[in-house]
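The complex appears here without one of its protein chains, the remainder shown in place.
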Amino acid sequence: MGLTEILWQGLGVFFTLAVLSFLYKDNPFYKFAEHVVVGVSAGYFVIILYYTSLRPSLFDKLFLENTWTPTTGHLHYLIPLVLGILMWTRFSKKWSWVSRYSIALYIGIATGVSIPLEMKNRVIEQVRGTVLLTDFAWSKTGMLGLPAGLWDVVLIILVVCALIYFYFSKEHKGWFGGVAKVGIYTLMIGFGASFGLTVMARLSLFIDRVQFVNNWVSLVISKL
Amino acid sequence: MEQGRAQSKNKTFSEMLMSMDRRWVFLVLGIVTVGALLSKFTIKQSVTPEVRDIYNFVENLKPSDNLLVAIDYDPNAKAELHPMAYAILEQAMARKIHVITLTLSQNGAGLADQAVRDVVDSVATYDGFRPEYGKDYVFLGYRPYYALVILGMGQNFRIPFPKDYFGNVLDSLPMMKRVQNYDQIAGVIDITGSNVADAWIANANGRYGVKVALGLTGVSGADYYPYFQSRQIFGLMVGMKGAAEYETLTHNPGPAMEAMGVQTFAHIVIILFILIGNVGYFLDRRAQNKRARQL
Amino acid sequence: MLTASVSAQPANTSSADTTAQMQAIPPAPPVNVSAKDRPNDNGTGIVVKWDASPDDGAGRNNVVMYKVYRSLKPDAPFKDWVLRGQVPFGKRQYTYDDVGARDKDSKDYFPKGVDVYYRVAAVAADTFSVSGNSNAAVASDEWYNTTRTTVLVFVLVFFGFTLYFINVAKKGKTLYVRPLAGIEAVDEAIGRATEMGKPILYILGLGSASDIATIASFSVLGRVAKKVAEYQTPILVPCYDPIVLTVAEETVKTGYSDAGRPDDYKDDSVYFVTQSQFAYVAAVNGTMLRERPATNIYLGKFYAESLLLAETGAVTGSIQISGTDEIAQLPFFVVACDYTLIGEELYAASVYLNREPILMGTLKAQDYYKAFVIGVIALGLIGRMFAPDLLQAIFNIH
Partner (left out) sequence: MRRQIPLLLVFVSGVFMVIQYFVPSAFAERAYEFLIDWTIIIGIFALALGIWSLVRVSYNKIRTGHPDAMYSAITLAGLGLMIFFGFEFPGVSYKEAMRVTQAKDYIQSEFSGARDAAARRVFLPESETLSLRPDSIKTILTMAADSVAHWVDIFKTSHWFSGADLEGTNLAAIMTTTEQFKSISSQYTSVSPSDSMALAGLAGRVSEVSQQGIAAVDSLKNLSDVYPLTGGLENYWFIHFFDDVMIPIQATMFSLLAFFIASAAYRAFRARSLLSTVLLLAAFIVMARLLPMGPVTIGANKLTQWILLVPNLAAKRAIVIGVGLGIVATSLKVVLGIERSYMGRD
């Protein structure tokens, strides 16, 4: 590990400690790290998107490699080029409404795709899971020593209760309110459990940072 | 949820408990985590039955029994799964059990080879004898199409593995002479982070009835408990915690116990703070009710 | 029937007992090999069917797998037949989807609209035998994917409910809608910000303008902007995605002009930060500590950074209203924020704020559709006893 490498890693350690100082309070070191990473990451994405998306999927299709002679056969890619340039009308106050055409297509395509896709991926897939995959095996011993089939029934009841909690157009009173209450309690148990599950993963993030700093410090000490 | 930020002097004890400045939480958690990490602090894990069943199974094997250990993961799942492989291989080899290892993960051959060699060295240094390749352990290497490989071994190991990882014909290895298919295998322990586990359950246990146990990453482990309850697998180790439990059982603290030592300590700190917060809350509410009744 | 047996055992096979049953006699070939166009595809697939070879499982020399070969010329020599796939043993009837690629220059191009022939080989330990030719089949693409009929039905029913309840709402029938704590808090929170003379921080999340959660958040932003313009309270909208930036600018300007104060809109209130998750959070956290907003609103797509924002916001003592459809992040918002719109409640927020009859109609339609979904689940569970394979077909969507 040459000296320059150690210096560069030292910069990484400095920024690590600068960001950790945010835990105490906002301070110049954190402000420095924050503003640096905003600038650097914005610049990084300009380069990455140019090389990995804009060139391959547009310029390489429209122009022969690295020359300005247009290729034939991909002329329909002129349309996205025009739509992209239309977005730049937002630079001027007067003409900014022209960009609505590009935004309209962008949002039209996105919402159009979602209607059948999300209906299948989210709604139908869950119904399939509930209807087909539960096997109601009463003989098989399930969790907590009770038959597995019991928990399949409880699962379906809780799904219905939670769905009823999300009812908007009916007063949550009487039996309906009771079922909705069971629903919200199911949600809260689920949220509590997933919160508890992620504690371990987040702690190991911090452990990695401590090891990063520790390795660098011991490296520097060994070099002295 | 008013956040008591101003540090007023006359805070009652309960108020102090209830709305401590969160930077105390950060400080204590930071010191505990860094301290435990640098001091390589390990805690004996309390062992769950699904891990203990695997340990007991290997413990009850006789020296001439064949144990198949499938190391089906690649470098990115190494952190959680390597400790499991080392702990099981070491326990089996130290008891002179015949260990057959193979891998169905296409980037896993290098890892499996390294694990086997490291364990053989550590058994040689700590258990006084050096396991011999071909007599005590065999490494079959990697084959594509994991479903077909598992099925093929049900008929004859030689179908998917005519030769082992180093190119020796199977029949030239004394240990493999008596092994034709799963009938001569006492049990299979598959350590993986991918859905290869499903193929072992369906094709090995399902079709040929060979006993299968699993070692899985934390992420994929949760969904396999039903298989343990329904006895389709006789044991299950999940994530770093499963590996640490096995290291506790085999009394050789390793990377998993160290990692879990820090995690356990940090969890204790977080749970303590939750308790402190609630104790403060109850004391405060009781004090308020008392004051309300006095008025 | 072509048989070829090539012994895999090298000459120096040592002890015989373990490898005795490795005879060189090839297994019987599979029978009734048939091929037809693969339905519901873009014309690049053929379905090959065949019955198990008599040696599959029971016969002298167990079959381990089947290999499917394809050729454009029926009488081509066997070495010109292309291996297309392998299927493990263990069934009575077998089927294999031979799928290729659509465009011509790709290596795996599937010849469309020409006669294609298939042969299937039953493969044992080290010998194999090949069946005769299948019938000629032609791959063609279809104009309607029959397996997606279920999705079509679900979408049309939803469309029907929505149209019906919009008409009901148009006839002026008032529709009851249960109170939603998170939304009622929006007006109260804006008022609080005005009293304290502090800005409101509105974060549209890390989604792009093609994420529907972000689009739902735009409509709430429009209402908040209108109120903020009336109360003369500053608003800060740091954006993560450039298109979300442009649309957010448009929405906030509209809010100001709706409140009759188009020129109060300050250019820098809606601004771009960066398109990298944790750099964005570092900047927003910094802004929270320096600007001390009285109210933080997080509505849209959020990922691991949700707790970073919410916990920093809690330190600055601001009222926090959150809402997302990312299920993994809901626990953190529920724990750390004052109000949380859970999943579907985010999408209902725009209806609560506008209260136009048509929008109320669509919400009513959603509720009735939930009853429809619960009905389908009940029917499905009962139907499972009587017509399991029909149910399998209904849900077999590809």
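Labels A, B and C are assigned to the chains in the order they are written; within every chain, residues are numbered from 1.
What we mean here is this: contacts are C-beta pairs under 8 Å (C-beta built on N, C-alpha and C of every residue); 3 or more make two chains touch, one makes a residue touch a chain.
Nothing here was measured: the structure is a model prediction, and the numbers come from that model.
> As a test of the contact rule: which chains in view would the missing one touch?
When the entire complex is considered, the left-out chain reaches A, B, C.
> Hey, which chain A residues sit against the chain that's not shown?
The missing chain touches chain A at positions 8-9, 11-13, 15-16, 18-20, 22-23, 31-58, 60, 65-66, 76-77, 79-81, 83-85, 87-88, 90-91, 97, 100-119, 121-123, 126-127, 129-130, 143-144, 151, 154-155, 158-159, 161-163, 165-166, 183-206, 208-209, 212.
> What residues on chain B make contact with the chain left out of this view?
Considering the whole complex, chain B reaches the absent chain at 1, 3, 18, 20, 22, 25-26, 29-30, 33, 43-49, 74-76, 105-110, 141-148, 160, 162-163, 165, 167, 194, 222, 225-226, 241, 260, 263-264, 266-271, 273-274, 276-278, 281-282.
> May I ask you to list the residues on chain C that touch the chain which is not drawn?
Contact residues on chain C toward the absent chain are 4-8, 40-44, 67, 78-79, 82-86, 98-103, 105-108, 112, 121, 123, 126-128, 141-145, 148, 151-152, 155, 158-159, 162, 208-210, 212-213, 215-216, 218-219, 222, 239, 241-243, 245-247, 250-251, 253-254, 257-258, 267-268, 271-279, 281-282, 290, 303-304, 307-308, 310-312, 314, 325, 327-328, 330, 332, 334-336, 342-344, 346-348, 350, 358-359, 362-363, 365-366, 369-370, 373.
Here is the rule we go by: only the chains that are shown with their structure count from here on.
> Hey, how would you classify the chain contact layout here, line, ring, star, complete or other?
Shape of the chain contacts: complete, all pairs touching.
> Which chain has its C-alpha centroid farthest away from the centroid of chain C?
B
> Most contacts: which chain pair?
A-C
> Taking the mean of the C-alpha atoms as each chain's centre, how many Å separate chain A from chain C?
14
> Can you list the residues of chain B that touch 2 or more other chains?
If we look for residues of chain B contacting two or more partner chains, we find none.
> Would you please write down the residue numbers of chain C that are in contact with two or more other chains?
Nothing qualifies.
> Give every residue of chain A touching chain B within the complex, in rising order.
23-24, 137, 140-143, 148, 199-201, 203-204, 206-207, 210-211, 214
> Hey, which residues of chain B end up touching chain A in the complex?
Answer in residue numbers: 23, 26, 30, 33-34, 37-38, 218, 225-226, 229-230, 240, 259, 262-263, 266-267, 270.
> Can you tell me which positions in chain C touch chain A when the two form their complex?
Residues 148, 150-152, 154-155, 158, 175-178, 180, 209-212, 215, 243, 246-247, 249-250, 273-276, 278-280, 282-283, 285-286, 289-290, 328, 330-332, 334-335, 342-345, 348, 363-364, 366-367, 370, 373-374, 376-377, 380-381, 384, 391-392, 395, 397.
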